[in-house]
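A single protein chain has been removed from this complex, and every other one stays in its place.
Order as written gives the chain letters A, B and C; numbering starts at 1 within each chain.
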Amino acid sequence: MNVPDRTLLEMFETMTRIRLFEERVTLEYQRGDMPGFVHTYIGAEAVAAGICAHLSDDDLIASTHRGHGHSLAKGCSIAGMLAELYGRETGLCKGRGGSMHIADFEIGMLGANAIVGGSIGLATGGAFAQQVKGTSNVSVSFFGDGGAGQGILYESMNLASIWKLPVIYVCENNGWAESTPASYSQSVEDLSRRADGFGIPGHVVDGADVFAVHKAAGEAIGRARRGDGPSFIEAKIPRISAHYVGDTQKYRDEDDLAAAKQRDPLERFGSELTAAGLLDEAAVEAIRSAIVEELDRGVAAAKADPWPAADGVTDYVYSGAYGA
Amino acid sequence: MNVPDRTLLEMFETMTRIRLFEERVTLEYQRGDMPGFVHTYIGAEAVAAGICAHLSDDDLIASTHRGHGHSLAKGCSIAGMLAELYGRETGLCKGRGGSMHIADFEIGMLGANAIVGGSIGLATGGAFAQQVKGTSNVSVSFFGDGGAGQGILYESMNLASIWKLPVIYVCENNGWAESTPASYSQSVEDLSRRADGFGIPGHVVDGADVFAVHKAAGEAIGRARRGDGPSFIEAKIPRISAHYVGDTQKYRDEDDLAAAKQRDPLERFGSELTAAGLLDEAAVEAIRSAIVEELDRGVAAAKADPWPAADGVTDYVYSGAYGA
Amino acid sequence: MLQAVGEAMYQAMEADETVVVYGEDVVGGAGLGEPYEGAMGGTFGATRGLFHRFGRTRVRDTPISEAGLVGVAVGAAASGIRPVVDMMWSSFTPLAFDQIHNQAAKLRYMFGGQASVPLVLRMAIGAGLGAAGQHSDTLYSLYTHLPGIKVVVPTTPHDAKGLLLAAIADDDPVLFFEHMRLYNTRQEVPEEPYTVPLGSASVTRPGTDVTIVGVSYMAKLALEVAGALASDGIEAEVIDPRTLSPLDSETILTSVRKTGRLVVVDESPPRCSIAADLAAMVSEHAFDALAAPVRRVTSPHSPVPLSPPLENAYIPDAERIRAAVDTVLNR
Partner (left out) sequence: MLQAVGEAMYQAMEADETVVVYGEDVVGGAGLGEPYEGAMGGTFGATRGLFHRFGRTRVRDTPISEAGLVGVAVGAAASGIRPVVDMMWSSFTPLAFDQIHNQAAKLRYMFGGQASVPLVLRMAIGAGLGAAGQHSDTLYSLYTHLPGIKVVVPTTPHDAKGLLLAAIADDDPVLFFEHMRLYNTRQEVPEEPYTVPLGSASVTRPGTDVTIVGVSYMAKLALEVAGALASDGIEAEVIDPRTLSPLDSETILTSVRKTGRLVVVDESPPRCSIAADLAAMVSEHAFDALAAPVRRVTSPHSPVPLSPPLENAYIPDAERIRAAVDTVLNR
């Protein structure tokens, strides 16, 4: 492993951050005063962490309904996210968006998106803008195995391929789209094979292995920065969480869930780092408690924060001037 | 060649029929009293003929803006088509559709379609209906290289694949979408490669070679009838005609056009059949003159046929009962 | 209402072998092999039980491919079967808009009457669940604009069952909008199959002072408001159009000619909407009868916000309806 120790520890911190955030949100959501729907990123942490480790604030990502992990990995503040989840005026999106629409344009996070496949056009367009502007920034589209059902993926890959856009398509294949298994909705094992038909290199990685993700991402992102065009990375990840908080998963085989839990990316990475001597129990505890403290503060603050004023319902529909 | 002589001659007759129809329509259109836009199928005759030779009236096809060839090969009457082109009440679609919307549901022709890619969902749905009804009929979707740009192709192929629908995707790759060459709008040579990512067998054939088309179609259609699912056939064809009647093709290299003309499928097939002793000049002349006569009659009749009555403008928007 | 919708599908499938049901998660568990007890039966549970009874040929889960799903439905419908597609939420139908507008709606016409496209797209609509911008649209106004499409907006369980059976039997493409906040409403409905014809409004409360037309959930809310108005001595006539296309204009006009006053209530943005449509229609055809301008109570020209106070401000409420009634009465 030629990844710098600092990067490894940062990725571990990011993954822990995501995990603890999601666990806390689950709890708070179940308490009942968080509006809307919440989908947690538990089990996928290695993907967001491994990919975003290569990105700066000038690079772009576009995300899914399951967007907390991407947001945190890209650098969104816990406080701003929590306030958004609680629908407060202080939220990243001033309470207009909530869990499925968290965004932070300052740091290149083009938003969670509740339309399955919604990230694909956005990220491809973000890459197009970079090319027009002549930057070496890249753009990453995260989507699920379910998202690969949407035609816009193929339209976008084709455009990205002929125009050599600096975009990376990251398919987080957790084997499920709500209650529908990927084995039902596709007849090929690897979705990345589809990239081939568009002249785009496709890679399959174990998405529970942050080393593998980090490596594949490094290559793909380097290629994009060099102007050599798009790549496709399929990360096979375990669906450890239910589809949404509240989903009883009765449609799911117990073995499938058990097998997923065996593949916990955070546990695995923790053990690997511990074995490598980069981490010990105390260090893990220090990381965790700092995050827990941040979460405590964030939840308390968000709950105390002001609601948007009711007459602000039509704010932000248009830029300043609607009408002459 | 193990194709029966009768079939060969029928295909030749069909191809001649298409060619003469299109030549006549071009002429009449240029005279100025045919409304709308007309796209001719000249250069692609071997595809419609080679594929439809395997189909009965119970099988389905769905077509494109360039639909005359498919219509004729499937068995639409010249008279009904001409009356439709002239917008007469006696047309196949009672003058409502015109060139880009010729259909004949009696014989499984689900219509020309002016939305590029429009045939794809329709034909896939037709195949789905056959599966539900338990028939052994098949459904064919014709579309161009341009049509392969539409996302619905990939959504439909996926559905057809997981459900093993009896549908054949026939991509007529003439290297052009209006003024845009396929070499610009795709980075792979063979569009059929894309089928692979959906678990669908893809075949490339020389679409100017009716033998090749007929053979590939036979296999794909047999497979579909047996319940083994969809196939993809990419027929590389020369664009001998302009995009539409009236298109000056200034955007096109002269060499490209000249090369296309070298690949005339009808001339080629005629020579092959003549060499094989199945055809001589007199036979060709007999075939041609019968068609020309039918065209003469058709044009004269269509021009004399009644227009739809103006108050019929809202007929056929709904089935009998709109409103309670 | 959810159960009534499920029952309609069940009975339609019983009666006609060519009726098929598919959509994302409509089985919900089928992919695992044996029919699962825990099968979801659709996001809201409306299709629960269909798979067990009618099997995997006629009841299918699908990939997430809205355009493809509707495209297949159009082709299948034009080829002799009757697909009932679960679109989940109306907000996802824009992905299939081309198939709805350019194919489903136009085939019969373009082909001179040859094609019949008997399909039904079912979908949930409405704000109020905190589902935010990309899940909470109503969108029926868009589809009402499209010639060739029929638009159904049931309010009661009774109507939902009868209208869905009518929609499935109908030879034209029908979009069927189920307001999420109506799913839990309860009402005894006849066990046997019956239809409510498309294009017939229902006068859910007779009255003489003012007419209130409410669409979907707003018909229910209007009825509640009418109850409250009655205690103040105001007799409101409440009309539930039940279908927007075809529209039963006569029932609405008859009422307004009697009351001379109209309030239209609709949970959609106002521009080019059904509220505008009804207001224009009545303003033209009951011009002399109108004692006051038609008032529209609608959502603002805005997407749906997440935050509860904003979402509440977005959805028309009893107070705003009441205020509109007061305005038309006090002229």
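In this text, a residue touches a chain if its C-beta (ideal position, glycine included) is under 8 Å from a C-beta of that chain, and two chains touch if they have at least 3 such contacts.
Everything numeric here is computed off the predicted structure, so don't read it as measured data.
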{"item": "Residue among C:43, C:155 or C:273 that touches the chain left out of view", "value": "C:273"}
{"item": "Residue among B:52, B:114 or B:295 touching the omitted chain", "value": "B:114"}
{"item": "Options A:93, A:212 or A:266, residue touching the unrepresented chain", "value": "A:93"}
{"item": "From A:35, A:50, A:67 or A:126, residue that would touch the chain that is not displayed", "value": "A:126"}
{"item": "Touching residues on chain A - with respect to the absent chain", "value": "60, 62, 91-97, 101, 103-106, 110-111, 113, 115, 118, 120-133, 139, 151-152, 155-156, 158-159, 162-163, 315-320, 322-324"}
{"item": "Missing-chain contacts mapped onto chain C", "value": "91-92, 94-95, 97-98, 100-102, 105-106, 109-110, 132-134, 137, 141-142, 144-148, 245, 247, 268-269, 271-277, 279-281, 283-285, 287, 290, 292-296, 300-303, 305"}
{"item": "Interface with the undisplayed chain - residues on chain B", "value": "35-37, 87-89, 95-98, 100-101, 113-118, 146-147, 149-151, 177-181, 183-186, 248-253, 307-314, 317"}
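The working rule: only the chains that are shown with their structure count from here on.
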{"item": "Chain whose average C-alpha position is farthest from chain B's own", "value": "A"}
{"item": "Centre-most chain, if every chain is reduced to its averaged C-alpha atoms", "value": "C"}
{"item": "Distance between chain centroids, defined by C-alpha means - chain A, chain B (Å)", "value": "45"}
{"item": "Intercentroid distance (Cα basis), chain C paired with chain B, Å", "value": "39"}
{"item": "For chain C, residues contacting two or more additional chains", "value": "62-63, 65, 67-68"}
{"item": "Junction residues of chain A, two or more chains touched", "value": "149-151, 184-186"}
